[in-house]
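Of the protein chains in this complex, all but one are displayed in their positions.
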Amino acid sequence: MTASTNQTNKRIFLAPSPRRVSEIFDRDDLARLSALGELVIHEDGPVSDTIFAMKAADAEIIIGQIDLPQSRLDQARNLRAIINVEGNFLPNIDYECAFRRGIRVLNVSPVFAEPVAEVALGMALDLARGITRSDRHFRQGVEKYGLEANRDAYSLYRQHIGFIGMGDLGKAILPLLTPFKAHVTAYDPWLPAAYIQSLGCEPATLATVLATSRVVFVVAGVTSQNQGFLGANEFASMPAGASMILVSRAGVVDFDAMLDAIESGHIRVATDVFPQEPLSANHRARSLDGILLSPHQAGAMSDALSQIGKRAVADAELISKGLPPIMCKVAQPETVAMFRSKPISKS
Amino acid sequence: MTASTNQTNKRIFLAPSPRRVSEIFDRDDLARLSALGELVIHEDGPVSDTIFAMKAADAEIIIGQIDLPQSRLDQARNLRAIINVEGNFLPNIDYECAFRRGIRVLNVSPVFAEPVAEVALGMALDLARGITRSDRHFRQGVEKYGLEANRDAYSLYRQHIGFIGMGDLGKAILPLLTPFKAHVTAYDPWLPAAYIQSLGCEPATLATVLATSRVVFVVAGVTSQNQGFLGANEFASMPAGASMILVSRAGVVDFDAMLDAIESGHIRVATDVFPQEPLSANHRARSLDGILLSPHQAGAMSDALSQIGKRAVADAELISKGLPPIMCKVAQPETVAMFRSKPISKS
Amino acid sequence: MTASTNQTNKRIFLAPSPRRVSEIFDRDDLARLSALGELVIHEDGPVSDTIFAMKAADAEIIIGQIDLPQSRLDQARNLRAIINVEGNFLPNIDYECAFRRGIRVLNVSPVFAEPVAEVALGMALDLARGITRSDRHFRQGVEKYGLEANRDAYSLYRQHIGFIGMGDLGKAILPLLTPFKAHVTAYDPWLPAAYIQSLGCEPATLATVLATSRVVFVVAGVTSQNQGFLGANEFASMPAGASMILVSRAGVVDFDAMLDAIESGHIRVATDVFPQEPLSANHRARSLDGILLSPHQAGAMSDALSQIGKRAVADAELISKGLPPIMCKVAQPETVAMFRSKPISKS
Partner (left out) sequence: MTASTNQTNKRIFLAPSPRRVSEIFDRDDLARLSALGELVIHEDGPVSDTIFAMKAADAEIIIGQIDLPQSRLDQARNLRAIINVEGNFLPNIDYECAFRRGIRVLNVSPVFAEPVAEVALGMALDLARGITRSDRHFRQGVEKYGLEANRDAYSLYRQHIGFIGMGDLGKAILPLLTPFKAHVTAYDPWLPAAYIQSLGCEPATLATVLATSRVVFVVAGVTSQNQGFLGANEFASMPAGASMILVSRAGVVDFDAMLDAIESGHIRVATDVFPQEPLSANHRARSLDGILLSPHQAGAMSDALSQIGKRAVADAELISKGLPPIMCKVAQPETVAMFRSKPISKS
């Protein structure tokens, strides 16, 4: 619990690209980092081996997503933590080497959980109650009123709701559903049944979640093993009129099969993610009635970005004191290599 | 607690117009009513004095919104309760006479609280996070992605949220906001400060609610005293970019002033109610960017209608046993005459 | 919503016996009452007919539990409300006459709900986990440690918990149980099944509640119909080792049969109420191992008393403005005559 007070040989290397320092750290954040040691900032251009050797090799903490192959880690003898100021673990680090050395590898994905969760709830309410569609009809002059507008509407109260994946994002959505007294089932092959039950959910197979839920949140990340695992058969197995909210990665669905299922009127979908962004100008997704389109805006709020710096600094302080980090996502040896998110320029 | 078992001289008169019996009562509901006494149904056409004298004058309970002036109440010597299967108290009853006689007057407004509350939350999330607007931009091919789409977005988490009115509907919205850990202020001139505090809200003046809230739920009913009380000055007093969700009655706002405030870009509004319904085809509200239009669909779900019968029957059973009703809204002598909702054909 | 500003002919008559004014009203409370009209306080001795005629007959609001037979109500032509500053409705008022006149009759029982609820939870935890008993064993030098101390202990988490009665007190206990994720059944013959379900409880018969609950809260008031309804057969029907928490009125149980059931080791009981108070010095209840004895202290906190004045004043203000009361318990014509609590000097 005692912070090392002699900080003469401590260094923090901050290379936040593709973000700017000022986007994610305010004056107070930077002052707190400086209090931990010598703060060296590299903001312009890539970190060459020369720059690395000069500026980063002595660092106790590296903040950013620079390349860290074994050769660089071998140079960085003081290194205790690498904090990526993005929401993913990328293949830029020799993780095995880092774990062997006891170097903590972190990312700031927790800052995105709340903004995405509230949009996911908004989307679920929208699909169930027809909010955006009715507004569109109003603007087209074809709205119907009252009961007539609600012929295929349903409520989230006491609804059967399913989750595909129950990681940080799923756990951020769950409390928003509590007041609706929904029956929640969840499928997550990485989690024991007892854990899912402890969250107040019923553990279930993928097939059961799909077949019994009127509203399904897809919050599973893409791994080497689950690309496109939601396809035509899965959509067909959902109840007619069911809603799917896709806010993790487009890679988990067969996007064309999903559009087919929407176009046929079988399901409704809200999606924040797309196979290509921007979506091509004449993409058929743009004109389907049963889809709610969101331009990858669920997480990327400036409010969230300002939390990135605060979480990174808080964990840097803990690590500097010899304590375990708690505000960022900690890479786990067992799973870090499974993720296959492609880096996104800014999200 | 003992139900009268001799039901030979008890009668229930059921005249649900403008609804049909089958819309709001299922077979089980009707069986339960029949168990209380002789069930007399009048479904076709108005209840003339002759029909009243023949069918309703002996009733212990009248279910419906037929005219009940003092002359009819004087005939109805056994009458113990009048249950309107709509959500409002209308000027069809001589309330003073009913109260003097100890006749309970009820309506079924509680069935609408949940459906309206979830739409109100969906609208608040929509305005704060730009859900419908982004979908519209996508369909127009002008969407922006990520941070660019969120330039004026804000979150409901830890937000300053205000209520104008804190009746049944406000109290249904509050638990939906709990997981967002919002700071909630409420203005309701009919409620003591201590009561508002007991709900976890800060009591405030109308001016304070408007000036300090980024999201305002307008859930006040129209009374003889508050028609159009939200006008140009009130909208101007709201913070730039604030959201207003209007789900009670259009009569509480100056609708034109509201549209001006939206058109100027000062505030965003979601509204489920309009001065005239249907709205005229070329009404300027249909083309404003900052409005979310909902065709009086927040409450009128078939799920809600099926609850009408169940609530009415449950209270009829209590009244028949000599117990106070608890499932319906009970008319209060002090306030029943203040409401000025115009009857709506079906809501 | 507009308060009458001309208060020349309004009078508030305050006769709080058996409490003193200063016990329940602070300076601010009295100032608020004075703002409503002429405040006339009578604190010493009973209110004779002469005093009544002089001081109370003109009052708009009478605060206290003075006798109000029809003869006095007939004199009190301005009377709009009677606020008893105790927790019960007593037979001191001609209720029928008051209801016919539209006079609101209130009591302050809501102030006792929280203090009693927390004690009831404390008692349930105590019986389930053996808290008081272990402390007693420690003082006797016969304590056992760890697992050995817990041979007959059980947890409230995910426990089967029953309620007998689900009025204001039951509803105050329920949220305290929420974090324990208990399965709650409730028996209350005055409430519809749908209402009990809306509270998150399963409606059940008395027999089912008793037979299936490991912990039972008895929170039913005494009525003309339920005196002693929990007797030997009911206690025998409870599971071995079950806990009963009695915090309403001793009159609902057959006290001797209850002590027999405790003495036999079949059930554990915590009771805050007794057939006679004080309990006789050599009463066998004082030495049973399976009982937790509480000297009618669950509700009677000075914190609660200070809330009495605030609730009474808030409702007096509403009534004075022509609005319905909301902070006090409102007498219901159907049930007020059923209660048979004997007046308690001070509780």
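Chains here go by letter, A, B and C, matching the order in which they are written, and residues are numbered from 1 within each.
Assume contacts are C-beta pairs under 8 Å (C-beta built on N, C-alpha and C of every residue); 3 or more make two chains touch, one makes a residue touch a chain.
Note that the coordinates shown come from a computational prediction; the quantities given were computed from them, not determined experimentally.
Undergrad: What are the shown chains that the left-out chain touches?
TA: Over the full assembly, the chain not pictured touches A, C.
Undergrad: Of the residues C:I51, C:L176 or C:A337, I need the one that contacts the missing chain.
TA: Here the residue in touch with the unshown chain is C:L176.
Undergrad: Who touches the missing chain here, C:D58, C:D94 or C:E114?
TA: C:E114
Undergrad: Kindly note down the residues of chain C that lie in touch with the hidden chain.
TA: Contacting residues on chain C, toward the hidden partner: 114-115, 118-119, 121-123, 125-126, 129-132, 134-139, 141, 143-147, 149-150, 153-157, 175-176, 178-180, 277-279, 281, 286-287, 292-297, 300-303, 305, 346-347.
Undergrad: Can you name the residues of chain A that touch the chain not displayed here?
TA: Counting over the whole complex, chain A touches the hidden chain at residues 1-2, 99-100, 102, 189-195, 223, 225, 310-311, 314-315, 317-319, 322-324, 326-327, 332-335, 338.
Just so it is clear, only the chains that are shown with their structure count from here on.
Undergrad: Mind having a look at which chain is the central one, using mean CA positions?
TA: Centroid comparison flags B as closest.
Undergrad: Taking each chain's centre as the mean of its CA atoms, which one is most distant from chain C?
TA: A
Undergrad: Find the geometric centre of each of chain B and chain C from their Cα atoms only, then give the gap between the two centres in Å, rounded to an integer.
TA: The computed centroid separation for chain B versus chain C comes out at 33 Å.
Undergrad: In angstrom, rounded to a whole number, how far apart do the mean CA points of chain A and chain B lie?
TA: Chain centres of chain A and chain B, defined by C-alpha means, are spaced 38 Å apart.
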